[in-house]
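Note that this complex is displayed minus one protein chain, with the remaining chains in position.
In this document, chain identifiers A, B and C correspond to the written order of the chains, with residue numbering beginning at 1 in each.
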Amino acid sequence: MSRVVVDVMLKPEILDPQGKAVHGAFDRLGFDGVASVRQGKRFEIELTGDAGPEAVAEIERAASTLLSNPVIEDYTLHVETEA
Amino acid sequence: MSRVVVDVMLKPEILDPQGKAVHGAFDRLGFDGVASVRQGKRFEIELTGDAGPEAVAEIERAASTLLSNPVIEDYTLHVETEA
Amino acid sequence: MTTHRELDTTDAAAKTPDQAQPWDELGLKEHEYTRIRDILGRRPTNSELAMYSVMWSEHCSYKSSKAHLRQFGQKAPASDALLVGMGENAGVVDIGNGLAVTFKVESHNHPSYVEPYQGAATGVGGIVRDILAMGARPVAVMDPLRFGPMDADDTKRVLPGVVAGVGGYGNCLGLPNIGGEVVFDPSYAANPLVNALCVGVMRHEDIHLASASGVGNKVVLFGARTGGDGIGGASILASESFDDSKSSKRPSVQVGDPFMEKVLIECCLELFERRLVDGIQDLGAAGISCATSELASNGDGGMHVDLETVLLRDPTLTPGEILMSESQERMMGVVTPENLDAFLAVTGKWDVETAVIGEVTGTGRLVIDWHGETIVDVDPRTVAHEGPVYERPYARPAWQDELQAASPSALPRPSTGAELRDTLLRMLASPNLASKAWVTDQYDRYVLGNTVLAQPEDAGVLRLDESSGLGVAVSTDGNGRYTKLDPYTGAQLALAEAYRNVATTGARPLAVTDCLNFGSPEDPAVMWQFAEAVRGLADACQVLGTPVTGGNVSLYNQTGEAAILPTPVVGVLGVLDDVGRRIPQGFREPGQVIYLLGETGDEFGGSEWAWVTHGHLGGMPPSVDLDAERELAEILVNASRDGLVDAAHDVSDGGVAQALAEAVLRHGTGARVWVPDGVDPFVFLFSESQARAIVSVPRSEEVRFTDMCTARRFGHQRIGVVDDGGVLDVQNVLAVGVDELRNAHESTLPAVFDA
C-alpha cells in the first residue's frame, strides 16, 4: 500500500469566495497577521500496490481531468512516503 | 511574507461521500489499483510577517477551532518554505 | 517579448494619430474603427478602444437584431399595466394594490459550455442583479435549458454542471426556482442554451432607473472587488502591455460568489427603502465601461471617474482591464453628497466594500482619469446608445420548402391497442417528455415561503401580498423544432404555449419577456429565421394584448455551418387576484369529470411523436389560432375565479396522452377516458393541436362550466372521469397502471445522470 496526495487549488487569478470568507473569520476572531487565505481540496489516494511510475501516471491523468477542473484549478501531486 | 498550510481531513471513522464518489469515478474510468480515496480541505494561509512561533501558535489555534471541526475532522499544519 | 507601453492618454492619442491599434483583434470592423475616430476627432486611446469594442459588440449593442426588435415597440398593444417598457434593465408591470412586478430572461449560453457550473451560476447572478437594479426585491428564478442528445458524453459533462450551478447560486441566494425547461436536441450539442429568468417585486414608488443626474452627485461602486474575471479575449485589446504571459493569466471564466450577492441584495433593498440612492446600475458585460457610459448617457450631464479609486482584488490590473473586468456581484450607484454618509453606514452594516469613484458633472462628457491623467474622454451616448446598427441581409433558405414538404403524414402510425400503449410509454420515457425531477429536485422551490405552484406544474405561481393573496404566474416555453419548420409560426407557438400555461393556473396573462437564441446573423438563412420569429412574436403579442417588456438576444449559437434550432424562449407573466384560487394540474378528486377543451386536428409536424418514434422533423408545425388561445385563457381564468374546475393541464408536446398521464401521476389517482366518437385514437392521443387543455370539473359545477363554454362557442368534450383506481384506462384502446406510468416517466434522467 502506498499513498498519493493530490492538492487542488483555484488558480491564483480566480476569485476564491471560500478563502475570502475564512480570511474574514480570522479577522473577526482577532487573528491578525494574515494576508490572504486560499481554500482548496486535498485528495488522499491509497493504492493497492506500489506507487510506481505507471500508477502515478494514471493518477496524474485523473488529477488533470477528474480531480481538478483545468479551466479554473491547478493541481500538484506527490507520493507520500512513510514518516 | 510566509505561508502556512493546514490540511483538514475527515476522521477515518467518519464516512466520506465525496471520497467514495471519487473512488467510484476512478473505477469507472478503468483506473484500478485504487484502494481508497479520502477528500479533505487544504488551506494556504499567507502571513503578512514571518511564520515565527507565535504566528504559528495562532494559526494552530485557528486550525483546531475554526478550520476544522474536532467532532469529525483532524488537521495537520506545516510551514511552507520557499522551494 | 514584452513591450510595456506608456499609459495611453487622450493627450498621447492626439499626438500620435497614426499609431497602429488592434481594432480587428478586438472584433471591430474597419468602418466601425473609422467611425470611432470620426466621433472622437482623433484616434481612441487604448481604453476608449476597448470600451467601444465591447459596447459595440453584438452582445451589448444588439447591432444585428435592433432593426427587427423595434417591432416589439411599434406593434406593442396598448396596455395600462406597463409602468416601464423596453430599454431599461427590465420592464415593469403594474399588478394592482400598489405593487409592480419586473421580470426578464437572459442567456448565458457560451460561458456555460466552457465552464458549466460557473457559467450557469453567473448567469443566474447576472439576471438577478438586473432585477435588483430596477429597485425590486428578486423573488424567484426560472431556468429554460437546452442540451445536446441526453446520452452524449458532452451532455453528461454539461448538464449536471449547469444544473448544479443554477442550483448552487439560486439556492444560496434564497430565491425559489419556480420553473424552467429541459430540452434535448442534437443541434444544441456544443451549443447548450442556458437562459435564466428572474422575477422581482416592488411598490410603484420604489422603481429605480439607471441614470446619473444632478451635478455633484457621487458615483459609488460597491460589492465585490474588481478582479481580472471575464476580461479574456478583451485583455489583449484592453491591456496596456502586450505581454503574453500576463494576458494569459486573465481568466475568461467568471466565478460567482452567491453569498456576496445575497448580502448585496439585502444591502441594496435597505438603501432603496431608506431612499439613499438616486440612480443605480448593475455591472454585467463590459463592467465599469458599460455601467458608467449607460448611467451617464441616461442622465442629464456627464460623469468624471478617477479609476485608481476602484477597489481591486488584483493590484496588477491595468486601467483598461479595470474598465473591462466582468467581476461579478458589483453595483454602481449615484448618491447625493448629503446622503453619502448614511449610504456608507448601510453598506458598512452589511460588510459591503464601497468606493466613491467619481461624480456627476455638467459637461456632457464621460471622463475617466488614471492617477490624474485622462485616459477616456467621450460622449457617453456614442458608447452606450449610438453603436452601429446593421440591416443584415436575410433570405428564406432554399431548403425550407423541402423541409416543409417532408410531411409526417407518410410515417407509419400505431393503430392497435398494444401499439398505442407502447407508444404512450415510449413517449412518456423519452428525454423531452420524461420527468425533470432529477433536475428540479436540486432547486429550492420553497424559500421565501410564497411558492404556490412550482415544478412540475404548468406555471410557477407566487404569492406577492400575504393579506390579499395577490400573486403572479410565470411560464417559459419555446419549441425549436416548430420554429425551424416555420419561424413565424414557431415563435407564435412559443408565446401561445407560455400564455396558455399561465392561464391554465387561473392567472390573467399580462406581459412578455423573451430570449431569442439563434445561430450566426451573418448567415442570411439564420437572419431570416430571426426576422421571421421576431415578426411572428410581435404580431402575436399584439393580438393577445401582452406587450414585450424586455428580453435578450443570443446569436452565434452554432458550430461551423450548423446552427442550433432557432429557439425563441418566451416568458409570460400573469396575475392572480387571489392565489388561493390557483388551479393545479393534477387530478385529485375521484368522480370529477374530465373535459378536453379546444379542437383536435391531425397535426404531427414537428411533433414529439414524429421525433421519438421516427427521428423525423418535417412538414408544418401545428397551426396557431390566437383568438382561440385568448378564448381558452378567458375560460380558464373565469373557471378559476368561480371555482368551476379543480385541476387543469395544458395540452402541448406529446398531446392529450402526455397531459392525461401527467395529471394522473401528480397524485397517483386514476382516470377512465373514452375516445370521442369518430376520432382516430392515435390522433386523439398524440396530436399536438394548440389551444387545448384538459380540466377536471366537480359534478356540481359541470352544468355551469359547460354552459360557459357553450356560450363562448368554445369546443369542449367530455372525455372521461377521474377515479382512484391507479390506472389510466383509455377504454377499448389501452390501460396502464400508475406504477408503470411512473416508472416510464421518472427513470429516464436518473438512468443517464446517476450512472
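We adopt the following convention: a residue touches a chain if its C-beta (ideal position, glycine included) is under 8 Å from a C-beta of that chain, and two chains touch if they have at least 3 such contacts.
The definition used in the following text is that contacts and distances are computed from a predicted model.
> Match the chain absent from this complex view to the correct UniProt protein name in "Probable cysteine desulfurase", "Phosphoribosylformylglycinamidine synthase subunit PurQ", "NADH-quinone oxidoreductase subunit K" or "Acyl CoA:acetate/3-ketoacid CoA transferase subunit alpha".
The record for the missing subunit names the protein "Phosphoribosylformylglycinamidine synthase subunit PurQ".
> Could you run through the displayed chains and say which ones the absent chain touches?
Counted over the whole complex, the chain not pictured touches A, B, C.
> Check each of C:V452, C:M527, C:L596 or C:V656 against the chain that is not shown and name the one that touches it.
C:V452
> Looking at B:Q18, B:S36 or B:S64, which makes contact with the chain not pictured?
Among B:Q18, B:S36 or B:S64, only B:Q18 touches the chain that is not shown.
> For the chain that's not shown, point to the residue among C:F103, C:Y443 or C:F530 touching it.
C:Y443
> Go through subunit B and note every residue touching the omitted chain.
So the residues of subunit B touching the unseen chain are 10, 13-18, 21, 66-67, 69, 71-72.
> So that we can see where the missing chain sits, which residues of subunit C does it touch?
These residues of subunit C touch the chain that is not shown: 164, 167-168, 171-174, 257-260, 262-263, 350-351, 440-452, 463, 466, 469, 579-580, 582, 754.
> Could you list which residues of subunit A touch the chain missing from the display?
Residues of subunit A in contact with the hidden chain: 17-18, 20-22, 24-25, 28-29, 39.
Rule of thumb we're sticking to: only the chains that are shown with their structure count from here on.
> Report the inter-centroid distance (CA atoms only) between subunit A and subunit C in whole Å.
37
> How many angstrom lie between the CA centroids of subunit A and subunit B, rounded to a whole number?
8
> For the complex, which residues does subunit B have touching subunit A?
1, 7-9, 19, 22, 25-26, 29, 31-49, 55, 58-59, 61-62, 66-67
> Inside the complex, what are the residues of subunit A that reach subunit C?
The contact residues of subunit A facing subunit C are 10-17, 20-21, 24, 69, 71-72.
> Going by the contact rule at the top, pick out the subunit C residues touching subunit A in the complex.
These residues of subunit C touch subunit A: 114-115, 118, 224, 227-229, 249-251, 253, 255, 257, 259-260, 313-314, 327-328, 351.
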